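Notes to accompany the following structure.
One chain of protein is taken out of this complex; the other chains stay put.
Chain lettering (A, B and C) follows the sequence in which the chains are written, and residue indices restart at 1 in each chain.
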Amino acid sequence: MKKVSTPQHPSARERRDAGQTMKVAVFVKPGRIALQEKPIPTVGPRDALLRVTTTTICGTDIHILKGEYPVAPGLTVGHEPVGVIEELGAAVTGYEIGQRVIAGAITPCGQCHSCLDGTHSQCGGRAMGGWRLGNTIDGCQAEFVLIPDAQANLAPIPDHLTDEQVLMCPDIMSTGFGGAESGHIRIGDTVVVFAQGPIGLCATVGAKLAGATRIFTVDALPERLEMSRRLGADVTLNFKETDPVAAILEATGGRGVDVAIEALGTQPTFESCLRVLRPGGVLSSLGVYSGKLTLPLDAFAAGLGDHTIATTLCPGGKERMRRLMNVLASERADLRPLVTHRFKLEDIEKAYDLFANQRDGVLKIAVTP
Amino acid sequence: MKKVSTPQHPSARERRDAGQTMKVAVFVKPGRIALQEKPIPTVGPRDALLRVTTTTICGTDIHILKGEYPVAPGLTVGHEPVGVIEELGAAVTGYEIGQRVIAGAITPCGQCHSCLDGTHSQCGGRAMGGWRLGNTIDGCQAEFVLIPDAQANLAPIPDHLTDEQVLMCPDIMSTGFGGAESGHIRIGDTVVVFAQGPIGLCATVGAKLAGATRIFTVDALPERLEMSRRLGADVTLNFKETDPVAAILEATGGRGVDVAIEALGTQPTFESCLRVLRPGGVLSSLGVYSGKLTLPLDAFAAGLGDHTIATTLCPGGKERMRRLMNVLASERADLRPLVTHRFKLEDIEKAYDLFANQRDGVLKIAVTP
Amino acid sequence: MKKVSTPQHPSARERRDAGQTMKVAVFVKPGRIALQEKPIPTVGPRDALLRVTTTTICGTDIHILKGEYPVAPGLTVGHEPVGVIEELGAAVTGYEIGQRVIAGAITPCGQCHSCLDGTHSQCGGRAMGGWRLGNTIDGCQAEFVLIPDAQANLAPIPDHLTDEQVLMCPDIMSTGFGGAESGHIRIGDTVVVFAQGPIGLCATVGAKLAGATRIFTVDALPERLEMSRRLGADVTLNFKETDPVAAILEATGGRGVDVAIEALGTQPTFESCLRVLRPGGVLSSLGVYSGKLTLPLDAFAAGLGDHTIATTLCPGGKERMRRLMNVLASERADLRPLVTHRFKLEDIEKAYDLFANQRDGVLKIAVTP
Partner (left out) sequence: MKKVSTPQHPSARERRDAGQTMKVAVFVKPGRIALQEKPIPTVGPRDALLRVTTTTICGTDIHILKGEYPVAPGLTVGHEPVGVIEELGAAVTGYEIGQRVIAGAITPCGQCHSCLDGTHSQCGGRAMGGWRLGNTIDGCQAEFVLIPDAQANLAPIPDHLTDEQVLMCPDIMSTGFGGAESGHIRIGDTVVVFAQGPIGLCATVGAKLAGATRIFTVDALPERLEMSRRLGADVTLNFKETDPVAAILEATGGRGVDVAIEALGTQPTFESCLRVLRPGGVLSSLGVYSGKLTLPLDAFAAGLGDHTIATTLCPGGKERMRRLMNVLASERADLRPLVTHRFKLEDIEKAYDLFANQRDGVLKIAVTP
């Protein structure tokens, strides 16, 4: 891997030595994420320090903002880093300072029982254990971020791909594609994706890449449905105008879909997935549910329909990132249209305000420190 | 396949020609299954007529009896046939009159889109479409039964296996083993089976055969737990005495189980399965649920635990039956202890009474016309 | 399924009643396939009689012609039927006379142990047992063809697809796609396809549909490589100009490919597949080998490379055909460019001459009775 020359910045070390701090977006309390200053972290043997060049805000960050997903007050948020290697821990090999890299939102260790068993997202055997950045350790809505278990998680960016091109890899592309993969989509399948927010749109792209030949997508926002069609949907359904369950059953001659992907996390979308799913089909669930989730027993054939319900967090690790960047490098998909807005890190509070309120047709925001 | 000589009976044809009818157990109305007389059926080109030599009553038949699972009044019930071929349709080849055979509870056609896609239980693309005997067509609690799509469904019994040895193959063995298989149990897995009725016991046997090295089983009846241990359980838990969730989490050092099999069909057992399941594990569901089924979102990690929920009806078809009989023929398992009672078809109403009320430690009843 | 009106032809029955025969292409002896007359067949209970509207010649037919693959002298050859239902056996339901249908080259029964176990191509437990048309029973290079086990094999053609659009489904599309599927290609994989004849080209299309993001293809004919690029290849290699093994290893930084598809059936292509395959990768073999086939132990890591070699005949049955037609109907792929020549059945001997000698850039020939 060759060293990538980058525009001159004072190094993290120089800034630390000069007693300087860095800007970070911190969860203060429910309802408030604020820009603050923190010391620039120092690397342990298995870490890498990245200078963040681009990052973004995730729907999960909004759950954190609203206090719906609890994190420790004072935590730096953000889990979608694009950056440049500033410092490498003593045990990390094969990388160079200055290399452009991404890391997944999920940063598995690769060496615990769960990881060695292929369940990297649940690292350490704990539910969501692989999700550390912006959850259990400081995240990347910051000038610098420490990547844990860097050996397993730093993925070099091909030279000809820009930051914005790969910005979706760490989370929404991996999650959305994961939904298609967990659905075990086969060539010739009919698929539906309920909700066409950023993750649902990526699920649509993933379903097409995996061989689905008829893709229904469902949302209420015309611009999202239009983006959905642009990214691969064959039939878009606005649930404010049409009953999507009836429409899909009719369009499939009563057969239903082979795979139904849930990309929102609500009772109605989950339930609709089951109602359009053929016996023997797979409900691939990506949503984060809250409150109560009930299985409609009629659609579920009382448990006798040979249905499978698969949930997927967000596959991480550098091999996953490499594969996703392959998709972009080969131009099999182009996710740049998802970046609808751009903000400076200094203005991240405004970015949160825009994103949390879904104003101005926002899909994803590129944030640059 | 050699012809098996059997004790002399008047043939179905002779009896039909003589204007005789046959005894059958008929669903009359909720609360009543009664012995009645019906004409002996004639075979269509794809059918076979079996003289039933042994059959049994299933938990599902009790649902029918109670009106919880609706079937047409007048339908002959029963879906677990062991018998002898009396007549073969014109399009059925490779069999001989007089052969001892079984057919699965599920009788797939093998030739529809669902079957050709490997989803035989959902034959015809309809939920539970493969379940015809005693559901949508006359069943086998009768002197004779018509097997549809006989070419795909008649499975010759190895000579040295008795009727009672193979009596569990058509339904509970196939279902219970299916639960282990859908859980994708691997060598070295820790597994729990909630409920040790006949299907749960078969799931325990299947889990052991599939390589589970630690099997917890849960029930409230000491005799079922004892049978469970005899058939392969390592740790039995009486939920009236112990909280099984706490006990399993403690015994696994908080890790939980790799696969949790639900074999009853209730909210508490389904929920407990999720509560003891490790992130990334499989909940393999065999139960028939009624009322309402809710996913406990804490145990389900809000949908982010990489959990899979798989449901399994009951794999059918003659290849499945052949494989299950292999298990018995090789003495890898012996399910004869499950037959705790024996009745004549004439006395089937008494058998239903015993079985529906779970009296006298009953597990399965052999019914012989 | 609605009845499709077709131009008026005398029916098979009328022609049979009038004592007329039909034109068929018959294997006479090695080196000779000739147009002859045969009686129009009558249907058994599980058969359907098709009036062939379009068919084609397969590379396998050339093996038959040359005596390299033995069939009985007098057999009608051809296994890629597009046609119209003329007559239906008594046991076949759900179809109508006059419907446009295809059947796969492989016509599984769906009801034997192998089929019920999902190994339809090896129907009856015999190697290649599912390949009957033009192999063990009369084929479809004829005015009429009998389709065995019609219930499992007749696949209605969507109205808006022409004969030539679906002409590749019965064999080369199913085979080529099968190569991609047996390779278990995942999104982001690097794949090579050795040989870009009709099957190799379909494997290229299948690899792309399954998510491969970098596809190398290898052949010696510039026009095939050009077609390959048009159908999805990212890098084409002419092995007369370049050592493909060296080129692929260099282009992948020594890593090799994830899946190597062999689509010719020779020692050099098979061996090259292993030489570019990464440890843990899959060699998906489609070729028909003759003579001797040796595993290069260095590339095979002496058997310790966790390699998999998977062979695929040609998935058949009406569900497979439905899925392949989905691909065409959704315009995910267009295989019409593969039809480079057209002949009348009367001129089939000339068509064989052209195809056997690979003249005039021929890829596939549409033959119309």
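The rule is short, and it goes like this: a residue touches a chain if its C-beta (ideal position, glycine included) is under 8 Å from a C-beta of that chain, and two chains touch if they have at least 3 such contacts.
All values reported here derive from a predicted model rather than from experimental measurement.
Set against the missing chain, the residues A:132, A:278, A:318 or A:332 yield one that touches it, A:318.
From the options A:111, A:294 or A:358, the residue with contact to the unseen chain in the full assembly is A:111. The chain omitted from view is touched by exactly one of B:27, B:177 or B:194, namely B:177.
Residue A:149 is the one among A:149, A:189, A:219 or A:258 that touches the chain missing from this view. In the full complex, chain B makes contact with the omitted chain through residues 177, 180-181, 186-190, 206, 209-211, 213-214, 234, 322-324, 326-327, 329-330, 332. Residue positions on chain A in contact with the hidden chain: 45-46, 90-91, 108-111, 113-118, 120, 149, 151-152, 317-320, 322, in rising order. Although one chain is not displayed, its contacts with chain C can still be listed: residues 114, 117, 119, 121-122, 125-129, 255, 265, 278-280, 285-295, 297, 300-313.
The working rule: only the chains that are shown with their structure count from here on.
At the interface between chain A and chain C, two copies of one sequence, more than half of the residue numbers in use are shared by both copies. For the pair chain A and chain B, the distance between C-alpha centroids works out to 43 Å. Distance between chain A and chain C, defined via averaged C-alpha coordinates, is recorded as 40 Å. Of all residues in chain C, those that touch two or more other chains are 322.
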